[in-house]
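Just one protein chain is left out here, and the rest sit where they should.
In this document, chain identifiers A and B correspond to the written order of the chains, with residue numbering beginning at 1 in each.
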Amino acid sequence: MFKKGYLIPLLAFLPVLLLSGCNKMVVFDPKGPAARDILGLINWSLVFMLIVVVVVFGLFGYIVWKYRATSKNKDYVPPEEHGSTKLEIIWTAIPILIVIALTIPTVNTIYKLEKVPAGYEDKKPITINVTSADWKWIFSYPEQGIETVNYVNIPAGTPVKFKLTSAGTMQSFWVPALGGQKYTMNKMETQLYLTADNPGEFLGRNTNFNGKGYADMEFTVEAKSSKDFEKWVKEVKANAPKLTEKKYNELLKPTHLGRETFTGTHLAWVDHGKMNSKTYTNPELYKVHGVQGKIFKDEENNTEMNDSNGGEHNGN
Amino acid sequence: MGINWHDFFIVGNPLILGSQIAIVLTMVGIVAGITYLKKWKWLWREWLTTVDHKRIGIMYILSGVLMFFRGGVDGLLMKAQTSRPEMKFLDAQHYNEIFTTHGVIMILFAAMPLLIGLMNVVVPLQIGARDVAFPQLNALSFWLFFSGAMLFNISFVVGGSPDAGWTAYFPLAGKEFTPGIGNNYYAVALQIAGIGTLMTGINFIVTVLKMRTKGMTLMRMPMFTWTSFIASVIIVASFPIFTVALALMTFDRIFGTHFFTISGGGMDMMWANLFWLWGHPEVYIVVLPAFGMFSEVISTFSRKRLFGYNSMVFSIVGIAFLSMLVWVHHFFTMGAGPGVNSVFSITTMMIAIPTGVKMFNWLFTMRKGRIELTTAMLWALAFIPCFVIGGVTGVMLAMGAADYQYHNTLFLVAHFHYVLIPGVVFAVFAGLYYWWPKMFGHMLNEKIGKIHFWFFTIGFNLTFMPMFFLGLDGAVRRSYTYSAESGYAPLFLLSTIGAVILAIGFGALCYNIYWSARYADRNISNDPWDARTLEWATASPVQFYNFAKLPEVKSIDAFWYMKKHNEGLTLKDEEVEEIHMPSNSGLPFYMGVIFGITGFLLVFEWKLAALVATVGILAGLIIRSFDYNDGFHVHKDEIKKTEKAWRSVNKGVNNHVS
Partner (left out) sequence: MSANVNTALPLEYQTEQNRMNILGFWIFLGAEIILFGTLFAVFSVLNARYAGGPTPKDLFEIKDVMVETILLLTSSFTCGLAIYEMRRGNRNGLLLWFIITLLLGAGFVFMEVTEFIHYVHEGATMQTSAFLSSFFVLLGTHGLHVSMGIGWATMVIIQIFKRGLTPVTARKTFIIGLYWHFLDVVWIFIFTFVYLARMVA
């Protein structure tokens, strides 16, 4: 039978082997400065963690192997040992040093990620409002006057300031290739700077569970060269239908949608990030099997997603 | 009120229909079996009304194992659904319900009762007491826990399951987005169980502070008692927060208030804060007693006293203190601002320091020892490397900025399973193998135990190791499926295979319990492991009054000292005195039932009926107030007889340890 002394170090090296094998994992393959900064931090921590793992596993294997009970050491009586102040100070001090070594770059990176990434300060960031709804992503370009659903085109090499909010449940906006995630919340606005170094297509998704349609709440980010981006904006302006309030209320229903494109943005009548913005809920649309509880009046009154209500708001 | 029976009993899904039939058959079987064996009186007198801490502990453990099975089935269903991309085994709604109940049941209805059960059995024995401070309250704690657990468990066949995750984040868990009554079960059942837990906390604090035997100073207490004590302190400090959070959730869902709603000025982020203000300490409530068990097991089977006892105690206190100051790390991504995130990154990483101290103390307890690889010890050994992986990934997650990439991915899921399974489940297994003879008077089979061990640990690593990599590749938690193009399929499949192996391991444990109950040798001594603490100084299984004469403690590892110096091991007839013990009571059981009924009515939002049922609760309280039963005295003759019975067989028993 395998003795644990062998097995455990083997297990310990498994991650190392896997790490070197699949270095295409999205977190390890950054396409923008934010993701790169985070990866730097992750790699830095991995070094320390690997040292910890190797030391503890080594010590563990050695001790278990050396002091295991065998038929030969039957008469061995272990000594009475209370502890060792010296040793205990050592293994308190070393973790403290490791924690300090990890803390400094962590705090640095946390602050760094809140700003326009280094190297892109001279570029004027563009702003895109992200509104998450059940179960789709709505992107508004206030400067360009465009609204898209489930995909977002950005100019490569330009910092993008995403203003995040939600029309309903709490979600998390994540484009792993470009950077970390942040929550979207109704009546709250959070901000996230992301930048793509080069043109390319990246997958983004919601990571915060929000009901039945959660698994499919994905979107694509396409970074285009500035020229292509301008061209795309022009095309949309020329061809896409105008976003009406009625159409928007339709969008907010809990449904799955494909890609959609509009001219104009919903910011003209509602910004869900504002504390006093209107509440868009309709519990009736969220019924599942089982017994239904009481639905409270004010929640019904606030709803704007019913077809019957939606009609009153068309077109302005 | 019109009840739509089609909605009331969840029908239309073959899996659920199967469970409904299974539940009915099992219940009929149990009732018929008890009636056939004429065991109703025995059940009522010996178990349902008992206030004996050991029996209550055993009932906790049995319910814990049962709930572990239920939670495990949930886990297996999830693994089956994600074994291949675009799998059609479960739909999104069922998957959501299953991961919700999996989380809630594993943490609150499996880990908690298993640990509280072992605490119940062992702590009074370790401090040389005859029971806990408030035996009847202890029974009430159990029945409230049991009532909450049962209420929560019927949700999947009656009325609809909670489906907003075990964290029940608002606004999703509010009426605005989940109008079904499923999440009422969450709010109400957890509340009932939580009240029971809070009372357990108070009970054990008083027990440890007031009922230690002569000479058992705080710094001579066994490590398991220490950790249970500190866990109780955390319970008292954190469960009231959960009580409030759940009450507010109940108000929001059933009475239309606006605490966490998005309408009416409510604040959904407040739920996340309140939940984790309780939720993070909760992790330490389950992990600390587990650390205590490892300390006992490692020390016993290395034949050495615990290395650095004092620093172990300080590190527990340190962990307990820090556990209250880290809750924001569960939502670094909420945009609280870089200052807040930095502070909570630092406090979280600081937890690694006392934990590291404990790790090295365990390693150095084994050094120069003579390590016996019993099943209990194997669990303790496997814990160290597995938990180190959980710990280092925990530090990685604690680094706020890096967490932006790990958050809500399977990396996180893998991390907390690497903490909770080695840190809690391994400990419970170690504790069960170790203390089984104390509870039942026979050992668990070591051979089957080793099969259990190898299947479970290998299965565990296979299940959760791939998840780290899936997470780093962008796979998120709680997603019921994934696309074939994502490339996740092989690792997900590996994980499913691991889960099956793990389940076989658990099956081996169940078989072991059955096998040992039927065939294991009963002729064992009171101290089969040659152990060190006071619970081994008395009979196996322990007689109801625990100690004929309360032992006197002169050192750490009191029983070891007694054996080495041959002190206090024998009992002379003239030393025997009458012992005062508390009487049984049916009231705690009644309270459990009436709380369950009230809770059920509240879940279905039949407010008037629930109000009527609370009269039953008040009646129980009034009866208790007028209850002046002061217990009974055990006669000397009975004690002498009992003591003679186990003390005489001790010579020449079979020794089970090599």
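Here, a contact is a pair of C-beta atoms (placed from the backbone, for glycine too) under 8 Å apart; a residue touches a chain by one contact, two chains touch by 3 or more.
Remember, it's a predicted structure, so these values are computed and weren't measured experimentally.
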The one residue from B:M267, B:I316 or B:M562 touching the chain left out of view is B:M267
Kindly state which of the options B:F251, B:W606 or B:W646 is in contact with the chain not pictured.
B:F251
From the list B:F259, B:F307, B:W529 or B:W560, which touches the chain that is not on show?
B:F259
Residue numbers in subunit B that touch the chain omitted from display
133-134, 198, 201-203, 205-206, 209-211, 236-241, 243-245, 247-248, 251, 255-259, 261, 263-267, 270, 274, 277, 580, 618, 621-622, 625-626, 628, 630-631
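Please note the rule applied: only the chains that are shown with their structure count from here on.
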Taking each chain's centre as its mean C-alpha position, how far apart are subunit A and subunit B in Å?
32
Where on subunit A is subunit B touching in the complex?
4, 8, 11-12, 14-15, 18, 22, 25-28, 35, 37-38, 41-42, 45-46, 49, 52-53, 56-57, 59-60, 63-64, 67-69, 73, 76-84, 87-88, 91-92, 94-96, 98-99, 102-103, 106-107, 109-114, 134, 164, 168-170, 172, 176, 179-183, 185-188, 190-191, 203, 205-215, 279, 281, 283-284, 286-299, 302
Tell me, which parts of subunit B touch subunit A in their complex?
3-4, 7-8, 10, 12, 92-93, 96, 159-161, 163-165, 169-172, 175-182, 184, 253-254, 256, 261-264, 268-269, 302-305, 307-311, 331, 333-335, 338, 341-342, 345-346, 349-350, 352-353, 356-357, 359-361, 363-364, 366-373, 378, 381-382, 384-385, 388-389, 392-393, 395-396, 399-405, 407-409, 461, 465, 468-469, 472-474, 476-482, 604-605, 658
